[in-house]
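The complex is shown incomplete by one protein chain, all other protein chains being positioned as in the whole.
A, B and C label the chains in the order they appear, each numbered from 1.
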Amino acid sequence: MANPTGWKPDLEAGAAPVAQEEVGLGHATRGLSFEEGLLFERGSRGRIGVSLPPRGNDGDPASEIPAALLRAEVEGMPEVGELEVVRHFTRLSSWNWGIDTGFYPLGSCTMKYNPKSSEALARLPGFAEVHPLAHPSMAQGALELMYRLERALSEISGFAATTLAPAAGAQGELCGLMLIRAYHVARGNPRKKVLIPDTAHGTNPASSALNGYQVVPVKSGEDGRLHPEAVRAAMDDDVAAIMITNPNTLGIFESHIAEIAEIVHAKGGLVYGDGANMNALLGMARPGDMGFDVMQFNLHKTFATPHGGGGPGSGPVAVKEQLLPFLPLPLVVREGERYRLVTDPAERPQTVGKLREFWGNFGMFVRAWALIRELGPEGLRRTAQLAVLNANYARALLKDTYDLPYATDSLHEVVFTDKNLKPTGVTTMDVAKRLIDHGFHPPTVYFPLVVHGALMIEPTETESKETIERFCAAMRAIAAEAAERPEAVKAAPVKPVRARLDETRAARKPVLRWTPDMKVE
Amino acid sequence: MANPTGWKPDLEAGAAPVAQEEVGLGHATRGLSFEEGLLFERGSRGRIGVSLPPRGNDGDPASEIPAALLRAEVEGMPEVGELEVVRHFTRLSSWNWGIDTGFYPLGSCTMKYNPKSSEALARLPGFAEVHPLAHPSMAQGALELMYRLERALSEISGFAATTLAPAAGAQGELCGLMLIRAYHVARGNPRKKVLIPDTAHGTNPASSALNGYQVVPVKSGEDGRLHPEAVRAAMDDDVAAIMITNPNTLGIFESHIAEIAEIVHAKGGLVYGDGANMNALLGMARPGDMGFDVMQFNLHKTFATPHGGGGPGSGPVAVKEQLLPFLPLPLVVREGERYRLVTDPAERPQTVGKLREFWGNFGMFVRAWALIRELGPEGLRRTAQLAVLNANYARALLKDTYDLPYATDSLHEVVFTDKNLKPTGVTTMDVAKRLIDHGFHPPTVYFPLVVHGALMIEPTETESKETIERFCAAMRAIAAEAAERPEAVKAAPVKPVRARLDETRAARKPVLRWTPDMKVE
Amino acid sequence: MRYHPHTEGDVREMLDAAGAKSLDDLFRSIPAPLRLNRPLEVPPPADEVTLLAELRRLAARNDAQHPPFVGAGAYPHHVPPAVDQLLLRGEFFTAYTPYQPEISQGTLQALFEWQTFVCLLTGLQVANASMYDGASATAEAALLATRVTGRSKVVVSAAVHPEYRKVLATYLRSSGDVIVTVPFGADGRTDLAALSAAVDEETAAVIVGYPNFLGVVDALPQAAAAAHAKGALCVSVTTEAVALGLLQGPGALGADVAVGTFQSFGNPVSFGGPAPGFFALREEHLRQMPGRVCGATVDKQGRRGFVLTLSTREQHIRRERATSNICTNAGLCALASTIHLALLGKQGLAELARVNYARGRVLTEAMARQGFRRAFSGPVFNEMAFEVGDAEAVVERLAGRGLAAGAPLGRFYPDDPKMKGALLCVATELHTPELIDLFAKAVRS
Partner (left out) sequence: MRYHPHTEGDVREMLDAAGAKSLDDLFRSIPAPLRLNRPLEVPPPADEVTLLAELRRLAARNDAQHPPFVGAGAYPHHVPPAVDQLLLRGEFFTAYTPYQPEISQGTLQALFEWQTFVCLLTGLQVANASMYDGASATAEAALLATRVTGRSKVVVSAAVHPEYRKVLATYLRSSGDVIVTVPFGADGRTDLAALSAAVDEETAAVIVGYPNFLGVVDALPQAAAAAHAKGALCVSVTTEAVALGLLQGPGALGADVAVGTFQSFGNPVSFGGPAPGFFALREEHLRQMPGRVCGATVDKQGRRGFVLTLSTREQHIRRERATSNICTNAGLCALASTIHLALLGKQGLAELARVNYARGRVLTEAMARQGFRRAFSGPVFNEMAFEVGDAEAVVERLAGRGLAAGAPLGRFYPDDPKMKGALLCVATELHTPELIDLFAKAVRS
């Protein structure tokens, strides 16, 4: 398909000439930046970046604490003034890429815009400074917010109730599997195995193993879907559950889900839903209506809570009635006009217990609730529709250039491969790095594992038509460049402060912290 | 003098090799950046970046307001979503230079660190959301803060009282001259002239003219100081006042100030102090003790209130007893435990009136007070001492390389020239631009006007010894480079997103706003 | 001290290099008798924890629980959190006037966008990079008019913000220019007959509010006609810039200069300051414009970029012959307005203005239900005066309930007895119908 915006990607280092014609388009170029050493390599004895209240003359620790347990200072700590610290992190940040920097189509991670109003709200003293052990009468607002969020998540997913406790998606998986185990144990047999499609995310098998289950991979079909036969073949009385991501990591809806659920249920197994891709279904369909017995949310993806640098996340788990008794603590309940947390196992004798300290990542609850509140029913539905529209638009703009391993309909993301580039020697990794020079964050690469050289593109609903067009134009330009000048693609990226980094070396001679004699070259 | 840090400035485009040896030193290099068009060149009909409350069906403006005065929409406005706006300004900011980016020795501007805690404080709803016309009982905290700040500024400068009203230094000058005029008028003759040394900042003569005074320049001496003879020669009964910046814009203390004040006072004139350089005197000396009758502060300089992009400022004016009756309104007064604003001229019949709407730049008062409160008496004194130490250290490190037009002692800033570079054809402007490639903001250039090719360096007290050393090493490296490769210096800067800009063109064919058919090339 | 990076060792080495014996020795150029030989009498240093606690206590003594019902030049509006989070980026926040364009393109392009916004909203061709505030911008407009026309009389409507008129008087006192104030009628609009009578061949400018201080949409076209009939410039003054999302740009109605404040866009009321004054005018008067201005140009490689330009008008070049003495302006405030306007966009601005108009109606009706009628019959935007009996007493009483009630017009027009009972109130998107109703009832009792 043609190039709707007529945007010209920039193949030389200096984007300027092109940029001039296309000034509106956030073209990549190079600008002034800074080398910045480690904190531990700067500063000078005696500097300080804080201003602390006086100690007063109340007691010398040595009179109470055994000398052997005391230290005068922590060796190696930097000594830097506030201005130097501000400059240090300001400069480090300038080497980074965030959603606020540009397009971030990292498949499976749903990198959508993180609303600024949510940040203002999470910082209100009434939220940020309330202690988890404060008397409930001092935290009614926090408890009501948790209650409303729990109700909304249960409704959105179509389940009876939701625990907000899990700290991230993977812990949500672990939690869900614990509930499944508890359910089976209550029926006299924990069972041994968990069925996991080959398209599944790595956390699925890892969470299963961590929960003492043996993982049985199930191959998905030519169409990228899981097929009833495959499940039927693998299903037996030792299978505790099947873990299904729907839509799956290929962005494909598991349309046989209902039948598969029947097969599993018929043998007494349960169906776990990995809800990381829930963004595709908001208001359009509910896992609870498809035969799933339990699923986790990834609030930090679907509900746009910031997780810079890798976290924090939040992985609430929603369940059907039969799993209610086993939910971890706490639960938030409403009693008349009051809200309280159920934390005493005596109230919930069958609970699997606690998954983390206190009540969950409350700061994320505030943000997720704020987004749900602003979107409302129509907005949630529209979110899924536009997320899917964007992925399908990208698919349409790229399918003639890149190999599409599965012709099946895509929902919120689409997976391509580097197959067409084989003759040029250019790989998925090279394409990813060259995209950086064009001013785009690369898609997720080499995942899912079932796809060789996968390029997994998830635009999310917060990106505009033009952005997707420019990204696809860059993708096509790279394919063209691969044919003419493969070495240029392989040399990428050339614009950031660092070229490709030697990952093998990092793993062979690990240097994982600063030491005075540290040398890396 | 040698190179204390042994820091090697970077003469090539890519700082990397050098940076590697000197990783701690915030070396300049190039990194990924973005071209970004104007807001008006992007977006698409129907996009919106805000979320507004419903209008309700309360009345159609057309039924009340004449149709001729209404418009359906403002033509040409952009239509952009919130994410696009966030990216737009995030990218624009990355082309900028702030104190948080690096060293900013812009002479006469006192670019010191702007405390982050002051920002947290100025944003407290109790400060940011209180209305200037709210009943005093609803604003006691704001009034007390203004009162305390007024007292502190009067003590720091050695005057009887201070008006917080002026919006910036220049308006402070205007205010001070109005007080002087009112004082003379009250004595029957406004007088005609104001004496201004040739080293003065442009706002001094401009403010004088704006206040109806004729400007009489006074030459300063070989030593960069104003001499009694010169003043005596120019002083007569038509002179309303003399405006003196002390230390002056050469960073030199006007040591004859007392005698000069006597000369002026003897002829019935008053002495105005331009307090823009107050940072040099905090806790060390007070203009009020030197013969000044009135002076303005530049809170945004001396007291670190942020003024990104050119403002806002705040220019409180302190006066001696004899000028009290003329102070502009409002005045903040304490009555027992209550505070109130005097706004009614009936209470102050001789007031010069009002200089700006409401009570002054209150947001700046909060920040300035916070800094004074944190520094205390010792901290204020230390501020001046270290500011002067830094300037003298820079002077010591550069005096063998760059021409020092005045051997006289320096206080908070030092002025060099490009004289020594004459043979190479490299000018002050070239040096300034080349400094950018080394990762430093250039000093103030070509000011004061009495110095040909001036390079005016004001490090401020918040900069470290190493930073000054690295800056001076870069300055010396540029001098060396000028001798060997002058064209390289003249080609600078090469690292930012833009090379030198054509200022003549900008002035010849002014393009001062976006228009649909705008073309700039 | 966290802001002073100098260790004792640093100080010693630096003193040696500078050839000074001690820190005090560095000040030897200050004659001993002029030195301060005692500590300053200011409070002792406060650590950050104490500092924040102390100022939080001060802030807590300002009652901001409800949005104020008073505008009168400072308008309570919603500022999207995105504005402040972008504004706080150090590269913007800790920069200064963009003297070095190669490393100031962010500030410069934003200023260029600000100038464009000002032009679009005012309907004029050029604008500067901001002024201190609306009042001094108004005074500078009058001065510009005297320079352009070579005349010395300024005719100003009594319905222009009284504080702006006070500042105008202060600025003009020394110039010998005369200020003639013309009254407004029962509709709150400038008395056009009186205006025409006042304008003559000596008149440099006619200044009217749009909307004016009484919240009334004044007769700008007629005022402009009266000015132009005698060769004077028409200056329009806008304090509530949101109104320009609903009203025609003053330039389109004959104003030659438009000034005021954009505080309503992105800037909190902050007890009255800071806020960005704006200044727009017809291209022909460009060389007389005060303040900084940003212009587009190209760099050595032909790439578009921005610089401060036309500086030959300014104090740092022209000194006593400059068009103004302004140097530092209100850059950050202008940036906040620019970001807010970018978020609003065409639809958002139009809608925000209509929401504000609608809330004004809600307030009018709520007050009517309590038996308070408007003091002026002219058309209004979101602000209007009501007859409430003793306005000062109402303000005092409502303060006790945490409500900033309004501006008693008697305070601004002390010589006009009719004004004693008039209370100028505002309603914006921040005032819900419920709160407005609560307010109206509170005014009643």
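FYI, a residue touches a chain if its C-beta (ideal position, glycine included) is under 8 Å from a C-beta of that chain, and two chains touch if they have at least 3 such contacts.
Model, not experiment: these values are computed from the prediction.
When the full complex is examined, the chain removed from view is found to touch A, B, C.
Interface note: of A:P197, A:G269, A:G313 or A:P405, the residue touching the hidden chain in the full complex is A:G313. Between the chain not shown and the residues A:L411, A:V426, A:V451 or A:A477, the one that touches is A:L411. For the chain missing from the display, the contacting residue among A:R373, A:K422 or A:H452 is A:R373, taking the whole complex into account.
Counting the whole complex, the residues of chain C in touch with the unshown chain are 2, 48-49, 52-53, 78, 80, 85, 88-89, 343, 429-430, 432.
Of the residues in chain B, those that touch the hidden partner chain are 16, 19-20, 23, 32, 44-54, 81-84, 86, 90, 116-117, 119-120.
Simple rule for what comes next: only the chains that are shown with their structure count from here on.
Centre-to-centre spacing of chain A and chain C amounts to 45 Å, using the average Cα coordinate of each chain.
Counting partners per residue, chain B has 36, 38, 82, 86, 90, 94-95, 99-101, 113, 115, 374, 436, 462-465, 493, 496-497, 521 as the residues that reach two or more other chains.
Among the residues of chain C, those in touch with two or more other chains are 1, 3-5, 10, 47-48, 51, 80, 82, 90-91, 103, 301-304.
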